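The structure appears right after this line, and notes come after that.
Yeah, one chain of the complex is gone here, protein chain that is, but the others are all in their spots.
A and B are the chain letters, set down in written order, and residue numbers restart from 1 in every chain.
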Amino acid sequence: MTEYIMLAISCIFVNNIMLAQNLGACPFLGTSKSMDTAVGMSMAVIFVLVMAGITTWTVEAAILKPLDLQFLRTVAFILIIASLVQFVEMFLKKSMPSLYAGLGIFLPLITTNCAVMGACLININKEYSFMQALVSSFCYAVGFGLALVLFAGVRERVIMARVPKPLQDTSIGLITAGFVALAFFGFKGMG
Amino acid sequence: MNDMFKMVLVLAVLCSASGGILAGVRSLTMDRIEYQQLKFEKEPVIRSIFADADNDPMTDRFKLTDGDTQRTIFPGKVGDQNIVALEALGKGGFSGDVGLLVAFDIDSDTIVGSGVTTHSETPGFGSKAKEDPSFVAQFEGRDVSSAASVKNDGGDIDAISGATITSRAVCVGLNEASAIYQRLKPELKKSMDNLASKGGSN
Partner (left out) sequence: MAKSLTQEFVKGLWEELPPFRLVLGLCPVLAVTTTAKNGIGMGIATTFVLLCSNMLISLLRNIIPQKIRIACFITIIATFVTVVEFLMKAYTYPLYLTLGIFIPLIVVNCIVLGRAEAFACKNGVAHSLADGLGIGLGFTLSLGVLGSFREVLGAGTFFGHSVFGAAFQPFTFMVEAPGAFIGLGILLCLMNIVSSK
């Protein structure tokens, strides 16, 4: 049990997929302008990453490894993620239309979210067991959401402040993200 | 229906083409890749450990099965010492696992040398585990049954300043190598005797 708690802490804080491993930057900057979009994206990522994590792990264990087809991993994983996102979209549209409307455009954007593909690859590289892959996928997604929400909160404040013109928008956004990342840097020793 | 058929056909052709091309590229580059791994990761360490060997550990290398993995063993005769070197992974480095190559004297069960092969540690800090020979020199002469750990954890190894995590990972890797060595000892001894009787390669 403690092993999973340590894994959770590692994925959410110490090795935060966005702030410590720099994965998932595009959507990070794009959806952190307001709290609503940040929360929406976080939910979507948690949803997709958990399913993608399990599916890619299973494909690796059941097909790629035994048949020595590991060089097809990149192609296979990204197609799995893209199809999953497609499926989830169709499923939500039919059965949970309010959630679908709430997630909006963020759902298709997840296909190119490096955090999702990255986390799936990390599960394989670190040779996690099924349970570990499940926990880590969930926690990486939670960590991503945490970073996103924290950052959105900061950004909403920054927009109110008087920022010099060249620094506006993305530039100050990045520098602020850097400071949030610095804060998380303090977790490093816990790995 | 025609549309559906076309979609399936295009996708199927694309995927098969992809699989075919990748399988082709893979077999074309397979040997070269194995050579590169040998050259970049292991050769520098092997050269330094087996500096005065009578044979060439690289060409004399052989594989042993350990459970469900294949391990490459590099044998060498230095003076009258029979040495085997094998690889282990030091998990828990700052930015990932630290690859180690550790050499054992098969007659006295001691470590005669070691070196870091691969790592993603911070340049200027953890990378010193590879760049600074005095760090791994601490492991020389160590008995295989004596687990290594840094002074912070109650052991006797001086960690690299500013890189305790990396130093810890190296200790973990070293202990792992010792465990592998002890596990494979009977087969290692057999293989070394075989090599000795074959006269080595000169």
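By definition in this document, contacts are C-beta pairs under 8 Å (C-beta built on N, C-alpha and C of every residue); 3 or more make two chains touch, one makes a residue touch a chain.
All values derive from a computational prediction rather than experimental measurement.
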Missing chain: touched chains present in the view: A, B
Residue among B:29, B:65, B:108 or B:194 that touches the chain left out of view: B:29
Among A:114, A:135 or A:152, residue touching the chain not depicted: A:114
Listed residues A:61, A:134, A:150 or A:181, member touching the removed chain: A:181
Residues in subunit B touching the chain absent from view: 3, 6-7, 10-11, 14-15, 17-18, 21-22, 25-26, 29, 32-33, 36-37, 39-40, 118, 120, 122-125
Contacts of subunit A with the absent chain, listed as residue ranges: 19-26, 28-30, 71-75, 78-79, 82-83, 111-114, 116-118, 121-122, 125, 165-168, 170-179, 181-182, 184-185
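Heads up, the rule we're going with is that only the chains that are shown with their structure count from here on.
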Sites on subunit A touched by subunit B in the complex: 71-72, 75, 188-189, 191
Subunit B - residues contacting subunit A, complex: 15, 18-19, 22-23, 26, 92, 94, 165
